[in-house]
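What follows is a single structure, written as structure tokens, with notes after it.
Removed: one protein chain of the complex. Kept in place: all other protein chains.
Showing subunit A:
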């Protein structure tokens, strides 16, 4: 498992504190983008009536996902333990192909770049990218 340095963890925590009151907005935008830019991801949401940006299911689910990321920030010192239940959910119930974690991570970074153009410096970018990769790995832990 990747070691996030102390600096990475601090950077992530400080930056995420800025995102905290915009979780629904950020989550909804990231999810909408993912569905638009990577249409194959729509296959996981065939049960939604409306996949358009700003629709009720997209907003709700975007918020859910971002709260999950926030949970990961809170347990950043032991992601495997902290995300155990979520990993089991994704492994056994949702069965999302882990390649999609990378896709959503990228879309999230794009949204953060738009909403926080001054704060999302290259140093913050690298720490966040590492964190999201570690998060994705922890989420895939229970797959097989």
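We take it that contacts are C-beta pairs under 8 Å (C-beta built on N, C-alpha and C of every residue); 3 or more make two chains touch, one makes a residue touch a chain; residues count from 1.
By definition in this document, contacts and distances are computed from a predicted model.
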Listed names "MICOS complex subunit MIC60", "Translation initiation factor eIF2B subunit epsilon", "Hemoglobin beta embryonic-1.1" or "Large ribosomal subunit protein eL14", matching UniProt entry of the absent chain: "Hemoglobin beta embryonic-1.1"
Options A:9, A:22, A:61 or A:106, residue touching the unrepresented chain: A:106
Per the touch definition above, residue among A:32, A:59 or A:87 touching the missing chain: A:32
Contact footprint on subunit A, counting only the chain that is left out: 32-33, 35-37, 53, 106, 109-110, 113-114, 117, 120-123, 125-126, 129
